[in-house]
Each structure stands twice: as C-alpha cells, then as structure tokens.
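All protein chains but one are shown in place.
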Amino acid sequence: MRFHKIINDPVYGFITIDDELIYKITSHPYYQRLRRIHQMAMAHLVYPGAVHTRLHHSLGAYHLMRSALHELLLKGVDITPEEQQAAKIAILLHDIGHGPFSHALEHVLAEHLRHEELSLMLIKELNREFDGKLQMALDIFTNVYPKKFLNQLISSQLDVDRMDYLTRDSFFTGVNEGVIAYDRILKMLTVHNGELMVEEKGIYSIEKFLIARRLMYWQVYLHKTVLSAEQMLQRIIKRAKQISAECTGPLNNFINQPIADVTLAQFCSIDDYDVMMAIKQWCNHYDVVLSTLCKGIIDRNLLKVKYFSEPVAKSLLIEKADATKKQFNLSDEEVKWLVFSGEASSSTYNFENEHIHILFKDGTIKDITEVDNALINENLRGKVKKYYICYPR
Amino acid sequence: MRFHKIINDPVYGFITIDDELIYKITSHPYYQRLRRIHQMAMAHLVYPGAVHTRLHHSLGAYHLMRSALHELLLKGVDITPEEQQAAKIAILLHDIGHGPFSHALEHVLAEHLRHEELSLMLIKELNREFDGKLQMALDIFTNVYPKKFLNQLISSQLDVDRMDYLTRDSFFTGVNEGVIAYDRILKMLTVHNGELMVEEKGIYSIEKFLIARRLMYWQVYLHKTVLSAEQMLQRIIKRAKQISAECTGPLNNFINQPIADVTLAQFCSIDDYDVMMAIKQWCNHYDVVLSTLCKGIIDRNLLKVKYFSEPVAKSLLIEKADATKKQFNLSDEEVKWLVFSGEASSSTYNFENEHIHILFKDGTIKDITEVDNALINENLRGKVKKYYICYPR
Amino acid sequence: MRFHKIINDPVYGFITIDDELIYKITSHPYYQRLRRIHQMAMAHLVYPGAVHTRLHHSLGAYHLMRSALHELLLKGVDITPEEQQAAKIAILLHDIGHGPFSHALEHVLAEHLRHEELSLMLIKELNREFDGKLQMALDIFTNVYPKKFLNQLISSQLDVDRMDYLTRDSFFTGVNEGVIAYDRILKMLTVHNGELMVEEKGIYSIEKFLIARRLMYWQVYLHKTVLSAEQMLQRIIKRAKQISAECTGPLNNFINQPIADVTLAQFCSIDDYDVMMAIKQWCNHYDVVLSTLCKGIIDRNLLKVKYFSEPVAKSLLIEKADATKKQFNLSDEEVKWLVFSGEASSSTYNFENEHIHILFKDGTIKDITEVDNALINENLRGKVKKYYICYPR
Partner (left out) sequence: MRFHKIINDPVYGFITIDDELIYKITSHPYYQRLRRIHQMAMAHLVYPGAVHTRLHHSLGAYHLMRSALHELLLKGVDITPEEQQAAKIAILLHDIGHGPFSHALEHVLAEHLRHEELSLMLIKELNREFDGKLQMALDIFTNVYPKKFLNQLISSQLDVDRMDYLTRDSFFTGVNEGVIAYDRILKMLTVHNGELMVEEKGIYSIEKFLIARRLMYWQVYLHKTVLSAEQMLQRIIKRAKQISAECTGPLNNFINQPIADVTLAQFCSIDDYDVMMAIKQWCNHYDVVLSTLCKGIIDRNLLKVKYFSEPVAKSLLIEKADATKKQFNLSDEEVKWLVFSGEASSSTYNFENEHIHILFKDGTIKDITEVDNALINENLRGKVKKYYICYPR
C-alpha cells in the first residue's frame, strides 16, 4: 500500500500527502517551526479568527499546487513525476524563510534579509540534509528550470500562493470580500508556449481574483487597527534595539548583536513566541516608550490611526505630539515613537511584469487588462496610496 | 404566545414570519403561485442547481428587509411597527407580477405589460381582499410614502431585492463570483436626510457588490448557453402566436387571443408548468420551426451561440442561414427563427439615477463613484455590450 | 486535448465529465428527462429550497463514484479503465427508471413496476442504442460482475447514492441534521477480499452517516407536512383512475388504460410537469374529492397530519370523518379519501443484509454494529414506526 497521509483542513476539506519525501520535509523542525508563526501577524487583534499559521498556509498552497498539476496533466501538459514532486516541494518551502510575525517584522529583526533570500538559504540547507533530492525544487524556485510555468505557479500574479492566502485569510477572518473561485481558476489554467495562461472562460474569475485581492488589502491587511498594531510591533523591536533592551532567549541575539553574526540555526530558533514573551517582559521596562508600546499590544490598547488621501498635515502631527508629550511626560525624541505618520499602498495589478495572459480559443493571447470590456483597466494602473497618522488615544 | 413560523432556508438558515397578516399573504394562491415559476428561467440548463423559485427569492428578500429594518432600528432610525410591516409586505410582493419564466418571457406572453405594473395591479387586488391593510405597503411600493428610504430598500441600486438575488443565484448555481457580503452591507446601512446611505466603513463591501453583479451578468445571466435557451423559449411563444398553435389549458388564451382580453385571474392561472407542457406538446407540431425549437429545449439540444465585441457580420449570418435552410429544408422566413443575431448588455452602475451614497464620519456625502480611489469609476460608465449569433449546431 | 466538460455544482464545486461516452449518455433524452423530476417530490412545500432534480442527484452520485474510484486506485485496488467507466455509467443510470415525483408516485402510476426494474429496462435499451457499450455497466448494476465492490458502491448501505442524497438533500433543504463527512468516508473506503470495507479510522464518520440518515427521515422525508402532501398526491392519481378523470397528454394513458399497454417510450414521455398540469386541470373537476385534493396541492392548503406512537384510535378517525362529511357534504366512500390513517417507518441500519464492514489494522473485520462502544447497536435494531392520521383542517 502506498504512502498516504491526510490532514484535515477546514478550507479545502482534506490535504493529501502521498509522497514520503514530502512528508519528511514537512516533519523537519525548520518546517514545523512555521506552526509558531502567525500567517497574519497582528490581524487577529481585529479579526479574532485570524490566528492561522504559516504552516497552514504553506500546506494550503501545496494542496492548490497539487490540484493545479492534476488539472494540467488532464489537459495533456507534459509534467514528469519528478517535476510534480519538485513543484510541490518548492511551494511547500516558498515561505520557509519567514521569521517571527512574517512580513510585519521583515527587515526589522534581520534588517538586510528579505524572506525570499532566507527561504532560498533554507531550501539549500534542506537540500544538503536530504542529499540533493531538492535540487529540482531549488531550480524551479530560482526560476532556472526550463519549464517556466512551474515557477509561475509559485511566484507570479497568478500563483497558488496568492490563491491560498486570499482564500485562507478570508476564511479565518470571516471577511468575504476576499473569496475567490480558486477551484474554477485552477480548472481554467493551461500552458501555452511553455507559459502559464488562463482559458478564455476564466476571464471573470481572474477579474474577481484581482479585485478580491485589492479589497482584502484595504479591508484587512491595511485595516487601520491592524496597521496600528503592526506599526507598534515594529517600533517595539526598533526601540529595543536602540536602547539595547535585554530579553531572554535567542531573540536577544537579534536585538543586541550585529545581525551579520546571526546564523541560520539561530534564525530558525526564534518565532512569534519569543517576540511575544519579550513584549510581555518589556511591559515593565523603565523606558516609557518601550513599555507603553508593549502594554498596548498585550492589553490591546492600540494607537489610534486616521487615514487621509493627502500626506498628513504637519500641524496635525505637531498638535498630537504636543498632547502626547504632556500626557506621558516625554522628550521630543521619545514622542516620535508614539506619534508618527506614514503611507500605505497596494496595487491591483502590476502592469510592468508577470502579466496574466488569457488564451482565446482562436489562439490569440491577451493580457487580462486588454480583453474586451476589461474590468482591470488603465484606470486601476498605479498604486492606491493612503497616508496615515498614529497617536495615543 | 405570539404568532411565529420559521422556514428553513439553505441560504440564510431560517426565515422568521412573526406577523399573522404577512403569513396570510404568503398563503394566498397568488403568492403560492410563485412556487411554480423558476427564479432563473432556463439557467438550470447550464447550472443544474439553479432551479429555485420566485417564491424562494421573495421570501429571501423579505428576510433581508427584516434584517435591514432591525439594523436601522438599532441605529435609532424612526420606523414605526406599521411601517415595518408595510415595508416587509412591499418587498414580499415586489415580484408578484412575474409570469411564467419571469424576465425571459416578459413582454412576450403579455406584450404590453411589465412585471412591475402587474405587481402593482396584484398588490391593489390583494389590498382589496385584505380590506385595505396593504395600503401603506402600496404607498411604499409606488414611492408616494414620505419616508423615501423605505422605497429605496425595495427598489434602488442598493435594494434588498438585488442583495438576495445575487446571493441566492450564486448559492444555487455554485458560481461564487456573485458572493456578496450582504450581512456586512446591511450593518453598514444608515438613513440620513431621509435617504438610505452607507457608512464609510462599508465602501469596499459596496464595491464588491457592484462588481459581483457585473460578473454574475456575464458569467451566468448572459452565459451564452443560457442566452440561447432563453432566446429559444421566447421564439417558441412568438412562433406559436404567429402560427396560432393550439395548446391545452389557459395558456391558449395568451397564444391565441388579443391580450387585452386577458384578466388578472387568467394571468395568475398560468406558470412555468403550462409553458413547459405546451412545449412538450409542440415537440410533434407540424411546423418545423416550432417543433425544432421545442425539442431543442426538452432534449437540451440548444442553438449554438457565439459572442462578438462587434455587431455580427452579415456574411456570417447568411452563411449560417444557408446551411440551416439546407439542413432543415426551410424557407427564408422560417430560417430566421433558427439563425439570428442580437445584442446583450449590462451596466455595472447606473450613473444617472438611484445613486449609492456614502456617508462619511464628518458628515460628508459622496457617491460611491466619487470616493477616493473609487473602484467604480468613469471607466465603468456605460453599458458593456456584446453581440451574438445563434444557429443550429 | 482530451474530452473535458465541467459542470458547476453548488454542493461539490465542479463535476467533471472527461469521457465522451459518458457525456453522450447524459445528453440522451431519457437522461435529460430527469431534469423534469423533483428529487424530493413534494418536500419543497415545507423546504422551499428542495426543488433540485433527479438529474442533479444522479450527477452528484456520479461525482462521488469518481472520487471513490480515485481513492481506491490510490490505495492500489485493481480497477481497470473499463471498469471505472462502467461503474460511473452504472451509478449515473441507477435512478433512470424513476417516473414523475419519484418514490411518491412509484407503484401508483405504474402499479406493478419498481423503479429499479424500470432502470434496468432503460439501461438495456440504452445499451442497445449505444451498441453494447453499456454491457459492463449492466453487469455491475445487476451484480453479476465478479468484482462485487463495484456493485456495493452503487447499491448497499454505504453506497454513493445514499452519500449524495443525504448531502444534497441537506444542502437544498438547509437541514443540517443530514450533513455527513462524505469526503472523509470516501477516503476511508478500502477493498478487502473483494468486498467494500471501511478503515478503522472511519468508524465515527460511518456512525455519523447512519445517524444522519435516521434523523433526515424523521426531520425531512417523513416530516408530517411532507407526508401529507405526498399522500394527497398519491390519492389524486388513485382517485383519478377510479373515476376515470380525463387529462391531456400522454399521462392520460396511465390514468385511463390498463398499465400493461404502456410502452417504455410512453413511460419516458411523462414527468412532473404532466402530473402538475393534470392537477391544475382537475382543480375544477366536478368530483369533490379530486378537486379538493388538487386545489390543496396547488394552493398549499394541505391536510392536517398528526403522528402517534400507537395505531390511530378508531374513534378519532370516526370523529374526523363525520366532521369532514358535514363540511364537504360527502358520502362514506368519498370521505375516506380525505380522512385516513396509516403508518410510516424507517430503519437506521439493516441488520439482515448488506452489512457495513470495518477493517481493522490487524486484519480483523467487524460489522459497524459490533465495534467497541458501537453507537449503532441492538437498541436501534428494528424499524422506528409511527402512525398518522390525515384530515382537512
């Protein structure tokens, strides 16, 4: 009897792992560590259900990859069993380089490293441990593998990563603005000239998918209270570094040490638990800035946020800073940690690269923005940008 | 113990009727008749689940009205118990004037009557039967009642009618492009200056709602096979009238009699069953046009449809007509019933009237198309129009 | 590119047909006819969503068969492509012998024929039309094919027929008592000694499945108002036969002719539409019994039903009969059509045959009723029987 494990997933029903190597990879401590990293950082402070993990998202993206490959095979696309395995491994590990609180602390904890680079380093490391069996996955991940569509399934404007996170984040937040027809999209995928494309009948599902992503950004990912909590989180780490606040455990290396000295193993030893424990400890720190921010996160007493379509007026910043200085008895330097402005942006479709191509029955190929009566049109070119101010209530 | 009935609804869970008058109205034969009219005409030939009825939609819209009123009351909007009852009755009866196959045969069976006029006639008739107790509902329906927002809940770009049909049609077709956050929209409704408006926080849900409607039009309501079946249905009735085809039962009055002679009671005596039975009978009619169209519907052997962005080329029409004439041995007049072209259109948002207004926290009011970074913008002004040709395969 | 059609199904997402023969069978008029037969007869008078069709159920059961075969193949069970095709055809056609209103009118319209026999006759007929290509499906259907588990998937206490109807009927009624873990059950299926069995880990899902079926019987299929409507429907046909009531169309053959003369083609020419049209006609019939029953169905003015755990007391029957005779001015013979008693029953598990076997890891085989702490135990042996009386309100 073949190797066969199933995992209950409230989103897709069951996720099947029927390959022993893949199962071993998911059992590796580096992978299991993703259980301790929230997929949506601090979003659960607004959406209490949004406590799902990076591991769960990664398994979900793997499941969609499995379905996508199945559909493409049914359509006669040539994908060898080795390539199938490699593509599944590549998606499973695409986010393995995420650190505590994922995007929210990227560039903050390990300043010069993007999660994609860390993912690459970790995949290489796993490839060593698994005697080179991940080489093809690595080639697909780095897009040097000849069949480009395999990489496009992992990393493009139509990848299974996005399909899973929109679907999953919608599910766990309960915000149905992000619901997409992922099953329909998968059935509409095709490969033409070695590139991933979408059949004509899938146009509306793709339009829905792009709009859903846009709406999820503003409704959820950049929701003002989520933004506030994640800004506070970042400032906690930055302030701790600035004042060399001590914390227990390996996180201390990231706070009080030149980052260059941090090893991959050390990186993998920290997760959301380390950061939250430090925050709990710092609630009583003598530094008012640090302890205020930390107590704010722990007791969900968050900075107030206002969004504007224009950059925040200096006068408003000054007004709020003055009030806060008095309230907390802070210096000019200190108040900047609690009263600040910034900008948030998202784009609906990237017109420059990684185009989504529609393949028509007559063989014509058009960009999704160029089909007749395109919903995703010039008007949606350019990022939507909003400006915000944060300050204590 | 108060009057209290609950009805299982797979879409909303339970629909509660806790008003005896409303229950009596739903028990009236004119209302029960809606059980025998498909909500989506012939769409079930493509989406086999789409067999739900006008009665079910009408109960669903009533349920959303009940929720909407509940939310508005929580916000302190002044709505008397009588007005609540009247608004519920008005939405319950808003579609009571639909005849067999609803929109698909509107203007075909009873040529000069729109379903809204028939609804009005029937509500007046019911008002007589119920001793004038439906007068306020009638006033809301005809928009002479002072509180305009009650009519807007029934008939505007943001009415509960649309919210229910998008939700319900999505549910029964299984097409999730039409899923909307109806519960969120209801919670975001408010009344300002006597008009129905949406709170600022509801912008994305409204954008999603308008896009969902657009996508449902092209994915479902104007799906080419649905269009084909509904065109065939219309042509069956028109041809039957032209050649005075006999059928049994009261439908014959509509086929073989000046429509002016038809009474309201006669109108209410026919439904989808009469039309389908006539179609079954006519499958063996000597008129080739009529029997071909009828057999096509019964055996789901539908005319082929192609959509174009430009009007259909005459040469293509001629080519298809010639082939069909030979295939079925038809005259020039006859072939026009089986080979024909036309146009289909839908608009995302009507810029001219019934605007959707967003009420901002600072008291500003903006049209949904004029908010910052509006998704529904000038670019989506104007109808999307497509041209089609139908012909036997 | 391979043959490939997908059908939207709100229950399972998409149903795939990737075999041209199967597609041709589903396109046959005998199959398309199932679109015009309600899956749940008159249940929609209580559960307005329950208007789904036999065709939809049959496609759903086909989908589950496809999934079941897929899972068994993954586990290394030997099933040839021909056998897969045959099993899918067999389930697709398992209910093709259903007539108007399915079970509700079985033995009433065509008195001596069970739907299974009619299915057999129709499969044989289709086998002729398709040049013998349905022979293996026929052998599986009649259980003469050596691999018994294929027949068990179609017809046993654990067949995909039941799995689909519980799931689908729950979905469309909105009654979640019938929700089962069909996807989990399918993953737990296995074949041992040529018989269909369930892996140990599936015990709870099977218990849930059997309980769900029991609850659906009493909550839905034998709901007192559903029972009333279906009893009325049966009596309408029986009374029409008794008094030789005329109706238009081929249904007349079934009402006014020795049934032995009816051909298979005639049988296939009638459906729910014919019966409902006759009922509409008979609303004005001079026979008070017939017209009362017919108007009751059309206007949803149903006989009142009471359930008892003991046979209905004669005195109660007499009391109700007397009152009804006066109310409608009826003879002793006539009143029996409107006031009557009967019994309804269902069994949770059939202890006599078609056992559900659990295969333990150590190779032991146990009946689901004999596992440790079995939920389905002796106590649930025997049918649950209830007695009812019907009479006008």
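Some observations on this one:
Residue numbering begins at 1 within each chain, and the chains themselves are lettered A, B and C in the order written.
One rule holds for everything that comes next: a residue touches a chain if its C-beta (ideal position, glycine included) is under 8 Å from a C-beta of that chain, and two chains touch if they have at least 3 such contacts.
Just so you know, these numbers come straight off a predicted model, no measurement behind them.
Of the options B:Asp183, B:Glu200, B:Asp287 or B:Asp367, the residue whose C-beta touches the omitted chain is B:Asp183.
Among the residues A:Phe171, A:Tyr204, A:Tyr221 or A:Tyr388, only A:Phe171 touches the chain that is left out of the figure. Of the listed residues A:Tyr47, A:Tyr182, A:Tyr204 or A:Phe267, the one in contact with the hidden chain in the full complex is A:Tyr47. For the chain left out of this panel, the touching residue among C:Lys133, C:Lys208, C:Lys238 or C:Lys325 is C:Lys208.
Across the interface with the omitted chain, chain B contributes residues 1-2, 4, 6, 13-14, 18, 74-76, 183-184, 187. Within chain A, the residues in touch with the undisplayed chain are 7-11, 13, 27, 29, 32, 35-36, 44-49, 51-53, 55-56, 59, 171-175, 248-249, 269, 273-274, 276-277, 280-281, 298-301. Residue positions on chain C in contact with the hidden chain: 175-177, 179-181, 184, 204-205, 207-208, 211-212, 214-215, 218-219, 309, 372-373, 375, 377-380, 384, 386, in rising order.
Methods note: only the chains that are shown with their structure count from here on.
We define each chain's centre as the mean of its Cα atoms; on that basis chain A and chain C are separated by 48 Å.
With centres taken as mean Cα positions, chain C sits 32 Å from chain B. Separating the centre of chain A from that of chain B, both taken as means of CA atoms, is a distance of 41 Å.
Among all residues of chain C, those that touch two or more other chains are 13.
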